[in-house]
Structures are given as C-alpha cells and as structure tokens.
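Below is the structure I would like to discuss, written out as structure tokens.
Excluded from the complex is one protein chain; the other protein chains are retained at their positions.
Letters A and B mark the chains in the order given here, with residues in each chain numbered from 1 onward.
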Amino acid sequence: MDYAFDFALVVETFPILMRGFVVTLELWLPSLAIGLAGGLVLALARLSHSRVLRGGSLVYIELFRDTPVLIQLIWFYYAFPILIGVQLSPFTAALLALALNTSAYGAEIFRGGIQSIARGQWEGAKALGMRHADVLRRIVLPQVFKLMLPAFTNRAVEVAKMSSLASVLSVHELMYQGRLLSSTYYRPFEILTTVAVVYFVLIYPATFLSMTLERRMAGKG
Amino acid sequence: MPDTTRPPILQVSGLHKWFGTLHVLQGIDFSVAAGERVAIIGGSGSGKSTFLRCLNFMEMPTAGRIALDGTPLGRASAGKPDEVRYPESELCRVRERVGMVFQQFNLFPHMTVLENAMEGLVTVKRMKKAEARERALRELDKVGLGGKTDVYPGRLSGGQQQRVAIARALAMEPEILLFDEPTSSLDPELVGEVLRVIRQLAEEGRTMLLVTHELGFAYHFATKVIFLADGVFHEVGTPDEVLKHPKQERTRAFLERFTEFSF
Partner (left out) sequence: MNYQWDFSPVLTRWPLLLDGLFNTVKIAAIAIVFGVLVGLVLALLRLSPRRSLRLPAAVFVEFYRNTPPIVHFFWFFYALPVVLNISLDPLVAAVLALSTQSGAFYAEVFRGGIRSIERGQWEGAKALGMSHTQLMRRIVVPQAATRMVAPFVERSFELIKTTALASTLAYGELLYQAMMVNSETFRPLETYTAVALLYLVLLVSCSALARAAEARLTAYR
C-alpha cells in the first residue's frame, strides 16, 4: 500500500471543519440541556398517579427509544412541517428531534434514579410532615442528580454522536463539512479520518468523565 | 500425634513476599510434619493470610523455596537460584495435594451442593461421575450436609456453605488442609458448627494449618501455635507456651486484646 497521506490538505481544510465543529456544538449542547430538562418532566409524568399521564409519557418514550434516530430527524424535517403548516429550517428540525429524543432517554434515567432512592428516605421525610413535592425537591432529586451523573454523561456522549446525523438533513455541522470536503477534493481518507479524530477529541473527555464518576461512586458506595 | 519419623511433609525456607514496596513476609523458615496441626495467629496486616496462601501458591513467593514431601517445588534457573519458575501444571498438581478452605467460602453459585463437592474430582482428577458422586456424598455426610445435595449455595446459611466448602476440599483427599480464617465471615451463632467439623478432622489425624482469630479454639485444636508479626514468626511453640505463657512482649500485648476468650 503506497498511499501518500496528504497532510497539507488537512491543514488547509481544517478551518472549514472547525466551522462545522461549531455548528455541532450548537446542536449538541442545547439539545442536551433541553432534553434533560424535558426528561425530568416526563419522568415525573411516568411516575404520576394519573393513568393518562403515565400511559401518554410511556408511548412518547417508547416512540423515541424504539425507532432509529435518523428517521426521527427525517420525520421532523419532512413530515412534521406538514402537520403544523410551518416549514422548519434543517437546523431547527434537527435540534427539535434531538432534544425530544434526549428527553425520552433522560426520562428513563431520572425515573430509574428516583425509583432507586430507598423507600426509607421517602418515609423519613414524610414522617417529618413534608409534602410530596418538597420531598422530591429537598431529598430525592439532589441524590438522583448525583447518582445519575454517569448516566447523564453517557447520554451526552450519545447525543454528540447523534448530532452527526443532522448532516443527512444538510445541517452544516462537522460531518456535513467532512462529506462536502471529501467529494470536493477527492481525498476522502484524509478528510474523513480527520473528522473521526475531531469527533474523538470532542467526545472522549465525556466518556472519560463518565468512567471516572462511575468509579468514584462505586468507591464511596 | 505428629509423625516425626518421616521427613516433614511441608518445608519452607527463606520465604519472602513483596507486594510492590511492601515487604510482607520477611524471610520465613518453617516445616510441618504429617499429622501436625498448626494454628497461625497475628494482627491484621501481619501477613498470616499471605503466608498461608503462599503454601498453595494462591500468592507467588517473591523469594524462597517450598518443598512438598521432600521435593522442592518449582524450577530454579541454573545460574540464578533466586529465580524460580512455577509451571501451571505443577501448581495444579500441588493444589490437588494441598487443599484450601477460604474465609468467603468461594462456592460456585451456579452448581448445587453436590456438584460443588464433585467439581474437583470430575474436572481436575478426571474421575468418573459415579465414583465422584460417591466420594462427594461421603464427605458431605461427614460434614452433616448429606441431605442438601440438590440445594444451591445461595439458599444455605454461612455455616452450611462453609461446611460444603470443607467437604469440597476433603473430597480431593489432600495431604494437607489449609484454613484461611474459616469462621471470620460467619455470624457468631454459626461459628460453632464449622469449628465442630474442623475438630472432627483434627481427630482423624489430618495435617492442618489454620489461620484464625478464635484463640480458644486454637488452644484446644493445635499441636503448634505460631504468632506472626512484622512478616516473621515472632513466637513458636505449643499452645500452652504461646497462648498461656508467651515469652515475647509483643505476643503478650497481642493476646491482651482478646480478653473474652476462655481456655
């Protein structure tokens, strides 16, 4: 194999890739934040006394967890606008899809966390006369956030990876720029390998953080 | 009674064990005659478990030689007597002859009591299943668990599990039995049933080494008591000598902490 790796091209096109990287960040961070916030609301719905809320949130969660993300992105860009009568930009559609998807996964994380807080804690707090909402706010959720930190960082990793699918909707994030540059310069190996490395550099710290957190928590027990 | 007419069944010379920069065993010379019952006592971190575990190579000695029935174990390189290699096959043969009972029992949860007792015979000694079953049942009966053959360890009490572990070790018909704090993980009311079994084995004249905190039991059980401190044998003697009339100040200080036991 006497393929000559064209480093010069990588250097030359790097700024364009970085522009894509910025858009990736613009997709990733907001959808993660909105998604997790929404996830908390959904989790509470899943745990509510109302059958309608429980059932509705279950259907929502299963819809997002049991279908490929790519079709969710496509649906929100091509199908959803027809329903609401408003055309969405590719970026908006992608952000919407990713945020809603994250909320479904986030809901399961929160639900698992809330349910894992020992019964004794609820009883101890209630015995003091606390209302349900106060118990949640003061006792349960603070512990849940801490416990679920590894799961949340995992989710962050997954959402970062999902952002690359927005390229299919022609959102000008990193993968899109990578594809464009590959075909423009006919050097897919250099460009795509660089894109992979950039994603790795972005995502690995989150994975590392998650592993460290998990280990730290296992230690404290 | 210990057999002093034959060569020692187990002989340890110059045993050193390092864990990184920690010098846990600092040069131990030791021998056991057939039929001897040795109790090893000492504080936590003294190295008593490490010492016991070197005898069946659960821990690999950093330096020193161990001989079983007069034959040194392992192969030293020609010019370097300190570098001893222990091929896996040799270690496996040693462990068939030197059995061990662990503090945490280490029974196999995916096998029944009977299967646990048979496992060594079937897999290591390659015995026929029928013969293995017979032998296993015999040992299980001896420890009082012949009626629980089809039960899974998870359903047994700690004392019962430890007795199964003893039966599993006995089934291999080892020449020496090592007990690594066999009752330390048990609730107090379950300790007795395990000690009873160990006493029974003592009456059969088996060669046994027991690391334990049960000083009262050690007094009645052992023919020789060793107090291990700072990685060496600080005091060695009969139970009377070491436990009732210790010569060393360190031994006295250690024993003082165990004021509740009675001889």
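One rule holds in what follows: a contact is a pair of C-beta atoms (placed from the backbone, for glycine too) under 8 Å apart; a residue touches a chain by one contact, two chains touch by 3 or more.
These numbers were taken from a predicted model, which means no experiment stands behind them.
Asker: Consider the whole complex, including the chain that is not shown, and state which of B:20, B:79, B:154 or B:188 touches that chain.
Answerer: Among B:20, B:79, B:154 or B:188, only B:154 touches the chain that is not shown.
Asker: Out of A:79, A:128 or A:217, which touches the unshown chain?
Answerer: Candidates A:79, A:128 or A:217; residue touching the omitted chain: A:79.
Asker: Take the complete complex as the reference. Which residues in chain A touch the chain that isn't displayed?
Answerer: Residue positions of chain A that touch the missing chain: 1, 3, 62-63, 66-72, 74-75, 78-79, 82-83, 85, 157, 160-165, 167-168, 175, 178-179, 182, 187-189, 192-193, 195-196, 199-200, 203-204, 207.
Asker: Residues of chain B in contact with the chain that isn't shown?
Answerer: Residues of chain B in contact with the hidden chain: 56, 58, 88-89, 92-96, 99-100, 102, 104-110, 119-120, 123-124, 152, 154-155, 165, 168-169, 172.
Just so we're on the same page, only the chains that are shown with their structure count from here on.
Asker: Can you compute the centre-to-centre distance for chain A and chain B, using the mean CA position of each chain? Integer Å is fine.
Answerer: 54
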